[in-house]
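Of the protein chains in this complex, one is absent; all others appear in place.
Right after this comes chain A.
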Amino acid sequence: MSYQGKFRVWRGDDSGGALEDFTVEVNEGEVVLDIIHRLQATQAPDLAVRWNCKAGKCGSCSAEINGRPRLLCMTRMSTFTEGETITVTPMRTFPIIRDLVTDVSFNYTKAREVPSFAPPKDLAPGEYRMQQVDVERSQEFRKCIECFLCQNTCHVVRDHEENKEAFSGPRFLMRVAELEMHPLDTADRVDQAQEEHGLGLCNITKCCSEVCPEHIHITDNALIPMKERVADRKYDPIVWLGNKLFKR
């Protein structure tokens, strides 16, 4: 049941690097991260990789496998044929630190730019009442494990370094949507999404939703509804006023 698998792993740092070939044992039921760990233990002790939970819950082990953005710990070896060479490279959109590890600080900067939850001032802790149907929309977005694969994939920044300043990326546009749809949030976030976070740059290609390991419908449930709210407001001042008054 074991076999010798062929791997090409990108090795290097911010000054450059190259794909390196390895032949390594693969056993039944393993995932790509197991193979990377075996490489560390047997052939390349200083191979850098980020991981933590090994169960698809923390979003640390993001990389590209045969060019496709994936979690290393949730990609089973059985999805490849035994003869296939598997190429593992770091996420492309973020600067390289070393080997498979990239500098994801872009995401933390963007997170900080989204104004926080603004609860109603008159509610004491313990007095919050919300219906399940009303929290479910934001709960879907809160499933996000911050793997940043969507951020890595979105073409707005993947091939356009210059857009990074103006565009928060699908993860954080979704965070804005999450707060906007929170039943008790009192802030107005529609204009913000458009003006501060670059919602207008998204042209709803859905590439982000396709790579999301949590299968969150980022585009359909967060980005498009936000765009609709922006459009409504632009064309209909009454709706805009209504939204503002009757929120909650």
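Criterion: a residue touches a chain if its C-beta (ideal position, glycine included) is under 8 Å from a C-beta of that chain, and two chains touch if they have at least 3 such contacts; residues count from 1.
Basically, contacts and distances are computed from a predicted model.
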Answering from "General L-amino acid transport system ATP-binding protein", "Succinate dehydrogenase", "Hydrogenase expression protein HypE" or "Carbohydrate ABC transporter membrane protein 1, CUT1 family": the UniProt protein name of the missing subunit is "Succinate dehydrogenase"
The one residue from A:Thr23, A:Thr85 or A:Gln139 touching the chain left out of view is A:Gln139
Sole touch to the unshown chain from A:Glu30, A:Asp191, A:Glu210 or A:Asp232: residue A:Glu30
Of A:Leu19, A:Ala111, A:Ile204 or A:Ala231, the residue that touches the missing chain is A:Ala111
Out of A:Gln40, A:Asn66 or A:Asn163, only one touches the absent chain, namely A:Gln40
Contact residues on chain A toward the hidden chain run 13, 27-31, 34, 40-41, 45-60, 74, 76, 97-99, 101, 104, 108, 111-112, 115-117, 119, 125-126, 128-132, 135, 138-139, 142-146, 179, 182, 185
